[in-house]
Structures are given as C-alpha cells and as structure tokens.
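The complex appears here minus one protein chain, its other protein chains still in place.
Each chain gets a letter, A, B and C, in the order it is written, and its residues are counted from 1.
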Amino acid sequence: MKKIAVFTSGGDAPGMNACIRAVVRTGIYHNLDVYGIMYGYDGMINGDIKKMYTHSVSNIVQRGGTILKSARSEEFRTKEGRQKAYEQLKKHGIEGLVAIGGDGTFTGAQILSKEFGIPVIGCPGTIDNDIYGTDFTIGFDTALNTALEAIDKVRDTAAAHDRIFFIEVMGRDSGYIAVECGIGGGAELVMVPETKTSIKDVVKSLKGLRKTKTSSIVVVAEGDEEGGAAEIMEKVKKEINNDELDFKVTTLGHIQRGGNPTAKDRILGSWCGMAAVEGLMQGKTNCMAGIVHEEVVYTDFNDCITKDKPLKKDYLKLIEILSI
Amino acid sequence: MKKIAVFTSGGDAPGMNACIRAVVRTGIYHNLDVYGIMYGYDGMINGDIKKMYTHSVSNIVQRGGTILKSARSEEFRTKEGRQKAYEQLKKHGIEGLVAIGGDGTFTGAQILSKEFGIPVIGCPGTIDNDIYGTDFTIGFDTALNTALEAIDKVRDTAAAHDRIFFIEVMGRDSGYIAVECGIGGGAELVMVPETKTSIKDVVKSLKGLRKTKTSSIVVVAEGDEEGGAAEIMEKVKKEINNDELDFKVTTLGHIQRGGNPTAKDRILGSWCGMAAVEGLMQGKTNCMAGIVHEEVVYTDFNDCITKDKPLKKDYLKLIEILSI
Amino acid sequence: MKKIAVFTSGGDAPGMNACIRAVVRTGIYHNLDVYGIMYGYDGMINGDIKKMYTHSVSNIVQRGGTILKSARSEEFRTKEGRQKAYEQLKKHGIEGLVAIGGDGTFTGAQILSKEFGIPVIGCPGTIDNDIYGTDFTIGFDTALNTALEAIDKVRDTAAAHDRIFFIEVMGRDSGYIAVECGIGGGAELVMVPETKTSIKDVVKSLKGLRKTKTSSIVVVAEGDEEGGAAEIMEKVKKEINNDELDFKVTTLGHIQRGGNPTAKDRILGSWCGMAAVEGLMQGKTNCMAGIVHEEVVYTDFNDCITKDKPLKKDYLKLIEILSI
Partner (left out) sequence: MKKIAVFTSGGDAPGMNACIRAVVRTGIYHNLDVYGIMYGYDGMINGDIKKMYTHSVSNIVQRGGTILKSARSEEFRTKEGRQKAYEQLKKHGIEGLVAIGGDGTFTGAQILSKEFGIPVIGCPGTIDNDIYGTDFTIGFDTALNTALEAIDKVRDTAAAHDRIFFIEVMGRDSGYIAVECGIGGGAELVMVPETKTSIKDVVKSLKGLRKTKTSSIVVVAEGDEEGGAAEIMEKVKKEINNDELDFKVTTLGHIQRGGNPTAKDRILGSWCGMAAVEGLMQGKTNCMAGIVHEEVVYTDFNDCITKDKPLKKDYLKLIEILSI
C-alpha cells in the first residue's frame, strides 16, 4: 500500500480533526502518501481530493468541526455515483480509505468496499455514542460536556425561580447523552427512547419531588417516545394543571455538535485514526477501528451497523437513586 | 439609618449574587444591619425576610442565579399587597431598600417609595442591557459571552457543512446582545428590533455573500419585527427557493441567563451594590445606582424606566463593514 | 448495617462532591443513616461528624473541592490517634466507612479496618490516575482538561512569538496527565517519570523539529527524572546555546486541582460512590470500588497500593507519531 485517503461524512463531531490529523501523520510516519477527500462521498465523486502533508494538519487537534468538511450525497446512493467515486480514487492511485463518521458513513463504505474491492476502515465519529464496537464515539464526550454546562447554567435560573425545566438534548435513537447528562447534571428525571416513561409517571414523580425540592430538571432525549421536550412539557402541564407551578423548556440544539473537543475526544480521535491506518497496512478492511476496554478493536462494519449498544443498567439505577 | 434590606426581582441575571454580597458587606462595614428578602416582592409581602451576615454571602461572588431567589408577584400590583409589604418592612425595622432588577422591579420600587416614603435605590440587574442610566447592566456581559461561545460552536458546524444558520439570542425589545454577538461572533447579518431589515434585504445579502463565503451566520434578536429566528428562516427559505442550500436554526434560550458571571459582571455588580448602600446612607432615594463612563451615577427611577438607550451607531457600522 | 460514614482525605479532586452525594443518597435510598466526617482522619479523631440528609448534598454535583474538606493527620499515624478515631466512630454507631482519596487514604483505611475490624470501602479520588484497580480516578479527567485548556492558551502565544515552551503539569510519580495532555495538546515532546528521556534527546528532537516548525511545546510531568520544567529548560538552553531561540517556561500548578468536574468525573464519582455503599451492604471490606472496563470492580486495598498501573504503550507511540 502506497497511497491512502481519509474523509469525513455525516454530521460533524468534535474530535474529527484530531482523527484526520492522526490518519495523515500516521500515514506519513509509515511512508505512505495521504490524501484528503473534501465533502465526504460527494467530493469523492467530484474528485475534490488533495494531498495532505504534516503541516496540513498542524494546529487543528483542538478545533471542532472538520477541515475536510462533510456533506450528504444523494448521488452516492446510485451505482453510477459510486462508480464515479471509484474512478476518482483509481485516478489518484488511492489504495485504501479511512472513513470517519457514523452508521450511514459505514454503510456507504461497506458497499464501496464490496463493489470495488477497495479496503476501507472506519473511525466512529458521531456525538451520539450509538455505534457498536467502541465504548465511546469521537465527539460524544464533548457533546456531553457541552450539554452538561448548559444544564448547569439552566439550573441557576431554575433554582432562582423555583421552576421545573424540561431540557432537550440530542439523541434521536439513543439516550446516551440524556442519561449521562442526567447523572452529571443532577437531573430529577431523564426520558430516553430506550425506556418507556409515561406522562403519568412523570407527573407522579414531579409531584413527589415537589414535597422536598423547589425546582426540578427533566432531561429529554429528542427521540423520546413521548415527543420532544416542548411536547412533553405541554402534556405534563395539562395533567398537573397547577397555575402556581412555573414550567419552562429549552432545547440545546446545534451547540452540542461544535466546540473545541475535550481531552478524551482528542485522544480517542487520535487513537482511532492511528489504528485505522495501521489496520489498513495490516490488510484489514470493511471494519471499524474502535476502542473497547482501553484496547484497539476492529469490528466488522456489519456488526457496527446492526448490533445494538444498550444503555448501562447501572446508569439507570444511578438516576433513580440520585434524584431522591 | 440602621437597618436596610436587599432583594432581587424579575428575571435572574449573573452577577446578582455579587451585587447582593456587596450590599450586605458594605452595609455591615458601615455598621448597618442588613436583611435579605426572599422571592422579591412576594417575599416582602409574606415576610420572608432574614438577617444577613458577612458569611451569608461567602463563596457566592462567582455563582449565577440569585441566593435571594426571584418571583413575579401579582399581589404586589394591588394597594393591599403593597400595604402588607410595607407592614412587614416596618415590623423588621427596615429603613431602606436595595432593589436589584430591571424596569419592572424599579416600577414597583418607585410606587412603594412614593406610597410609604421608604427610601429605595435600585441596581440594574438584567441581561438585556436596556436600562437607561448605566452603560452596562449586571448580567449582560455574561449573557453576551455565553451567546458568543454558542455561536463559536455553531460556526464549527456551519463551516463543516457549508450551512446558513439562523441563531436566536435573547432581547425582546433590545438588540444589544444580538449586535454585540454579531460583531464578536463574525456574523454575516444581524436582525434587531431597533432597525428594520426586510426579508428581501436578507435574501439579497445572503445571495451576495454566497459568492465569496460558503457558510453564513445570521443572528436574530428574539423581538425582531420579522419574527423569531425560526419564522425568519422559513420566510427566507421560501424566497430563496434553492434546495441545495442547507438552512438550520438554533435558539439559544435560557442558557443565556445562567452560568458563572464574567469578571465584568462581578465587578459591576459589586460596584453598584456598594454605591446603592452608600447612596441610601447619603439620603438618596427613588433612583438607580449605575456606572456611566466609569463613574457611579444615580439616575431617577423615572428616567431609567422611560428613557431610551439606543444602540451604538458605530456598532451597526461595524457589522456592515466586518461582514464583507 | 444501619449507619455508615463518608470522608475525603488527601489532596482534593474534582468529582469528590459527586461521590459524596452518591454515597449519601445511595445510603438513604437503602434506608441507612449516613454521616459525614469533616477533615478526613483528623475530623474522625476529633469527632467532627454530622448526619447527612438528601438535601445536604443538593447542588454540589457540579462543584470542585470537597464539602467534607480534607486535611493531613499526623495523629492518625499513631496507634493512639487511631484508637481515638475508632472511639468516635463507635460513639456515633457507625458500622461502615467510605473513604474517598488516594494511596495514603487507603493505607490509613486498611490499618483502621485491620486494627478495629470496621468495614471500609474506598473510592479512587485523586487527579493523578495512578491507582491500580480502576481505569480512571475521580478528578483525573477534569485535571487533564484544565491542563489541556491551559496548553491551548499557551500555544497561541508560542505560535505568535515562535517560541519553545516548557509546560509543567502535575504528576509526581505518574506521567498520566502529561502523556494525555501531550497527545491532546499536540505537544512536540513529553517527559514523564516512567520513561527516560535525556537532555541530549530533547535537544536533538527540538533541533530536528525546528526545521519544519517555528514553535514547540514540551510537556513535563513534575516528577520527571531530569527535573521540573524550569530545570529542564535551563539544561536545554545551555546545550542548544542559541540566542535567537526564545525559551519560556510555565508551571500550571494548583489550577489543575480545582474547577467544576467534567461529565466523566461526575459520573465516575457517582458510580463509585453508589458501588461503595452497595459493597458495604454486601459485606465487602478493605477494598476499593473502581470502574474497570465499564464495570464495577472491587480491588483489595493492598493491590491498589502496591501494584503498578503502567502508561499505555499506544499513547507513547501516539506521541512519537503525532509530533512529526
């Protein structure tokens, strides 16, 4: 193997730049040429590909976003699109790929690798932490800390006004951010897609808590089965029907995606990036380089995409105990 | 004067605790007894009043929210309510008040002072910076920096995906936060209640910017005449009608109210608090202690409430120039 | 078991409060009475012990330091001191202890438990991450992020002036903080007690780097065998002997100990605290509740104290590769 390329795809996540940097420098360290593909699969199709040097990735380890940019690609979903993409890779002499992203990115990588036989290794770059084959995804720790700092701020206001706050955090299919925010932020209740919590339960809990606490924080994952934070708040208000209680909602939104990565995400991104390149050099393909129990583990893309990664039971217990 | 009391009212603002601390310690330093009234006018009516000591305000200078809590009081809007409040003050022997809050707080203070002759001095505690008689209000600098950090984070994602982001910041009647965020955050456009910007202007600007920039940030004050950020984005999308452009909206919401105060807000809060107590001791009343041009200035409540505080023209010019 | 007590000892670490909160609430949740012992072993000897309630630990999960305070105790090193301590525990009816701290704390706990048969479980509270039996210690992630943010700031100045900066981070016997800071902060070199790096190696590396980089950052663990950052810088300057190079040193010091804990430290602290109480209830003693590979593991105090926890080899490799 002489030439490899790296790209980011799907939603951006803090630590992606650290990962890109590690891919580039590990490649160069092992005497490979490393190329960067801009805008994910879209740039692959359009040949938006440039050679990377050691200095191309200077001073980015601490930056959010991705210097290679990201985009959705409708064209890549077609056979013709992927053919074009492959021609571009061939044209540049690229013999291996590192794909940084989540489920969608890996699905595309899997097809590309199967259709054209080009080796691909993935790095888990997504804030949602919902990928099987790695204890944590790159970006999760930063998103979590951003959400937690926001909750700390909201708590100041909740306490000052004796309010009940519903705070919506990211997580369409996954309650990871919500659950860890709940523990770390001292939330009274957490609502996640993985567990059923009825509005009646919420109302009962809040009434119970009201006896000892003047303010409460309910953390809601955006994908909860009862709706987003605003919808849940309205349902709860209707049930409680007490004008004296002061309910507010806040949706953290896109701030959770950006920002300088935490130490953990910089290190995780760097580690996965190095492991991806070394995996390619060892002939691995069609798998993701993740960190499980403090060791590099390569997991078949198929498992990454199809296997579940359930919430830790201890965490659900912690929320129940700590909110008393 | 032997006994004074302090309270916070209206929306909480970072730096209120620094102000409370300064009121308490300045009072004690000058051999006054200082009381804290909980929950603003509501607590005054209910006699929720307690003596404060030097240590009562230890370790709070760096905390957001307000240890005296805040609440709206319907009862205080009635003569009977205010009578009760006055009785409570009399019962505790309180001869002077420091009221920390915004316009609504000062309106209440003015009536109380007129009806019962009790001296009151206000401190400008609100994140909106829309109070005449002080260059800055307590909490504004923190809210501004919180909003700015959020914009920095959103910019990472905007740049990674070549997006146009509409970010809504606080400011129902005032564009202060939006304008300063716009300059500090490098926004391409700022929409505030004080100036008219039509949707057509926005569309034209964004199209023009698109020639040189791949991503754009539009900061919207919640009280803009064209609506909030979500509404404006929908209008703009309809006009531009280009499926390739990626529009997103994010509303910063309540996180702007909380958090540890910045240096400026701690110092401003402390300074105003000291000035309020010294003003009471000098016989001043029915006025606010603000800082104008780096000096303490006492401004009649009536002026604080009724006079406008326009946006700086230089700032509007800065936004126009810097967004090229 | 009806009554347990919790205390913190040794250097404070962010997340200790989250741990205390979890101990108190888990105890109460399981119908135990929970006492807090102030000032570690010193307070145990002096009977500085108070009952804790659910609300005693409200609003502390996000705070650095320790509400139970910490102190060194010379008296506890004597048999008489420990006897007094035991008498106080007996007097309060305390049947089990949770000891939050590091090696020194556990050594004391071990002796106490052996001499008087009182069950003790430890929680790993120290920023150094040098305790066997847990992947991470409570406080390490926060200290690491604090150090990293400081390095980010110093890099701005290093880059602006083309300087070589020697930055000293905590770690008397352990290079954990230094190594992870090095990877996350993009340092050119890292010097730690666990590996030998001669001044000649440093000089050679810096000269090599100088060909491609205008500024460099060297992270030094305070316990490196060549000395602290200031001493190493002087040695290097003498060897390089080039007046045009601009060397600077900065010692991060105590800021690494304080601050609001990160998400990870709050969760880790909470989890260990819950596990410690449940361990006591199950009859465990003389061991530490740590988290290994995302599961609670109880490790004999003796192993915690005597066994080594070596640096990850992959991390040393990462530093070598990423600094090219």
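Methods note: contacts are C-beta pairs under 8 Å (C-beta built on N, C-alpha and C of every residue); 3 or more make two chains touch, one makes a residue touch a chain.
As the structure is a prediction and not an experimental result, all values here were calculated from the model.
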* To do: In the full assembly, spell out which visible chains the left-out chain is touching.
  => B, C
* Asked: Which of C:S70, C:T197 or C:S216 sits in contact with the chain that's absent?
  -> C:S70
* If the hidden chain were put back, which of B:I67, B:L148 or B:C287 would touch it? -> B:L148
* **Contact residue for the chain not shown (choose from C:K2, C:H55 or C:H161)** => C:H161
* So which of B:G185, B:G223, B:G253 or B:G290 would be touching the chain we can't see? -> B:G185
* Asked: Given the full complex, what residues of chain B touch the hidden partner chain?
  -> 18, 21-22, 25-26, 28-29, 54-55, 58-59, 61-62, 135, 141, 144-145, 148, 152, 155, 159, 180-181, 183-186, 212-213, 260, 262-264, 266-267, 270-271, 274, 293-294, 296, 312, 314-315, 317-318, 321-322, 324
* If you put the missing chain back, which residues of chain C would it touch? -> 8, 11-12, 14, 63-66, 69-71, 146, 149-150, 152-157, 159-162, 165, 248, 250-255, 257-259
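Just so we're on the same page, only the chains that are shown with their structure count from here on.
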* Given which chains touch which, is the overall layout a line, a ring, a star, complete, or other? -> line
* Averaging the CA atoms per chain, pick out the one whose centre lands closest to the mean of every protein CA shown. => A
* How many Å are there between the centre of chain A and the centre of chain C, using C-alpha atoms for each centre? -> 28
* Structure fact -> The distance between the C-alpha centres of chain B and chain C, rounded to whole Å, is 39
* Taking each residue of chain B in turn, which ones touch at least two of the other chains? -> none
